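Sharing a structure below in structure tokens format, with a few things to ask.
All protein chains of the complex are present and in place, except for one that has been dropped.
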Amino acid sequence: MTVVTTAASITPVRRFDQRMLWLAALLALAILGPLLVSDYHVFQATQIVVYAVAVLGLNLLTGFSGQISLGNGAFFALGSYVAVILLSKAGVPYWITPVAAGAVCFGAGYLFGRSAARLEGLYLALATFALATAFPQILKLELFERWTGGNQGVVLSKPVSPIPDLLGNDQWLYYYCLAVAIALYIVAWNLVRGRTGRALVALRDHPVAAATMGVNVVSYKSTAFGVSAMYTGVAGALGALAAGFISPDSFTILVSIQILVGGVVGGITSIFGTLFGAAFIQLVPDLTKKLSEVAGALGMPALASKLSDAAPAVLYGVLLIVFMMVMPGGIAGLVRSARARLTRTRRNHVKT
Amino acid sequence: MQAFLHQLLSGLANGAIYASVALALVMIFKATHHVNFAQGELAMFSTYVAYTLIEAGVSYWIAFVVTLAFSFATGVAIERLIMRRLQHASALTSVIVFIGLLVAVNGLAGSLFGSSIKQFPSPFPSQAWYGTTYLSPHELGMIVVTLVVLAFVFVFFRYTRLGLAMRAAAENPASSRLVGIRVGWMLALGWGLACVLGAVAGMMAAPILFLEPNMMAGVLLYGLAAALLGGIDNPWGAPIGGFIVGVLENLVGAYLVGSHLKLAFALFIIVAVLVFKPSGLFGRTVVVRV
Partner (left out) sequence: MSKRSWPVVTPVPKLAALTLISLGLIAGCAKKEDGGAAPTGGGDKSAAKVAPAAPTTPGVTATEIKIGQTMPYSGPASAYGVIGKGDVAYFKMINAKGGIHGRKINLISLDDSYSPPKAVEQTRKLVESDGVAFIFNSLGTANVTAVQQYLNDKKIPQLFVATGAEKWANPSKFPWTMGWQPSYRVEAKIYARYLQKEKPKAKVCVLFQNDDFGKDYLAGLKDILGDGYEKMVIKTASYEVSDPTVDSQLVTLQGAGCDTLITAATPKFAAQTIRKIFDLGWKPFHILSNVSVSIASVLKPAGLDKSVGIVTGAYLKDPNDPNMATDPGMAEYRAWVKEWAPELDPNDNSLLFAYGVSMTMVKVLEQCGDDLSRENIMKQAANLNKFTISIATPGTELTTTANDFHPFSQMQLAKFNGTHYEPFGEVLSAD
């Protein structure tokens, strides 16, 4: 696994400025872009932001603290339902709901992490896999039907823009999600570079040594779970607001798998790789549909039909395997090594 | 009382399905120390292969044997082509690869064979000759087959040299190489055998569950619970775990919590076992020195 370097402290000032420049450009695009496209694409962009936060949650847990979780879909669902219940049953304004969802999920994640703290690698994966598989059924329980709406699901009224002349509903929701996401990214960035981050990385790579050095294993592991669940829960809440409807069917094991795919493709130990991962989750199924359309246009209807039926699933699976074999660091890792090679070359040239 | 007995026997029949899946999981674990999440899907795919052969006119037993050979080859191929590259990779990597396999095989099966349910023939007679209707001939046959396979796996690992070599290769690859064991091929053999066991499980379960791409999806979680409960490294513990899970599932569902909490019950078993007795009821507790 590629090790994250907290190398910003040794980066020369010039590069620091350069990095700020790129970040600013990226932010500018994220802020200005949606003003230029249609509502549907704004909606898509909102979903990318939602996935990015969810994948970030997974990266913090699996990439940085080394705890394999296949169950983040359950926290995504929990976050969604908390937001929806507060919104529809308690009349809480929509903009507070992600905060509440995050808090509840933090608690749930912390508790789960605490009970599972003794589990390592494979066994933790098993436990979280079971959690993700069983959670939709728990959601359908008649016990909770009063709040969850049971199988019927709950329809939400979409948040309305307070400045309708400037921003449409979809745009407003996008900017709201973007603001929440930026705040969360800043928190993650600081978390990783600070003491907690170092402790988590130490736990991941050398748990025994870390324990010997005084890192409270159980406490940090549980906190990591809690933080990861919090991020995923907030993403779930935002996702519910964007979609306007949730039901237990929205949260099958596929959600956990999608988040995992996003994390792996983007780079499981990278914070900004999550953006790639999220874009991948959102845009690739459309790509496979286009592929099948091409096959159809080329006069191969049987192939086209089979491609469109199977393609997203098979593509996800194959990509997961290929990435693990060829690019375990994901796209972020690829970029990192490409950049390293470039810089080395540049430096060599400069020397001569 | 009659109803209780009925539920119990029905639970044993279901338990046979979980037990055979658990056996495949145990095989892979003993040979490679991995848990293959994709075992169920590979079993389903093998069953489709058998189905295609039978539909094409091949007799049941020939199709059965050919499918076993196909499954063996597939298992070996997966190990040699994919898992070998990831020998020194972390647990995360192998878990991700297994999930990838699960998703890809499921999608492939749906695309190649369609999603409507298919009938898979049973080699056992359809009328019970023993009077009771509590267990159909197929269910009884399935339980017997599971026990036979269990015995085979147990004897293989305990009393044959090959089994010993496989266990050694998984336990301590470096030392095994030193004594001349070809570790790579032992792992491949392990995968091949596990896929064979999975194919048997699939072909036994299909007449009851009906063949469709998501046939094993529901079973996998119970199979995992069974394997963990019985001890994932124990060839006779895991199947016993399977029978226990099957019976409990039926009884709990019929008398305690109702059928809508069965999956949650499986989840509860898994977490409870992992937290309180990770080696399972019959497994060995391994102490790792640091």
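In this document, chain identifiers A and B correspond to the written order of the chains, with residue numbering beginning at 1 in each.
Just so it is clear, a contact is a pair of C-beta atoms (placed from the backbone, for glycine too) under 8 Å apart; a residue touches a chain by one contact, two chains touch by 3 or more.
A quick note: this is a predicted structure, and the numbers were derived from the prediction, not measured.
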Margin query: Out of A:Gly63, A:Gly79, A:Gly273 or A:Gly317, which residue would touch the omitted chain in the full complex?
Written below: A:Gly273
Check: Residue-wise, where is subunit B in contact with the chain that is not depicted?
Finding: 2-3, 6-7, 10-11, 13-14, 17, 107, 110, 114-119, 133, 136, 139, 208-210, 212, 214, 217-219, 222, 249-250, 253-254, 258-260, 262-263
Check: Taking the full complex into account, what residues of subunit A touch the chain not shown?
Finding: 3, 5, 7-8, 10-11, 15, 18-19, 21-23, 25-26, 29-30, 33, 35-41, 43-45, 47, 133, 136-137, 140, 151-153, 155, 157, 161, 164-169, 239, 243-247, 249-250, 252, 254, 270, 272-273, 275-276, 279, 283, 285, 289, 301-302, 305, 308-313, 331-332, 335-340, 343
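Rule of thumb we're sticking to: only the chains that are shown with their structure count from here on.
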Item checked: Whole-Å gap between the CA centroids of subunit A and subunit B -> 32
Item checked: Contact set on subunit B toward subunit A in their complex -> 34-35, 37, 82, 85-86, 89-97, 99-108, 110-112, 221, 224-225, 228, 260-264, 266-267, 270-271, 274-275, 278, 290
Item checked: subunit A residues touching subunit B - in the complex, by the definition given at the top -> 1, 62, 66, 68, 70, 115-116, 118-123, 125-127, 129-131, 133-134, 137-138, 140-142, 208, 257, 260, 264, 268, 306-307, 309-314, 316-321, 324-325, 328
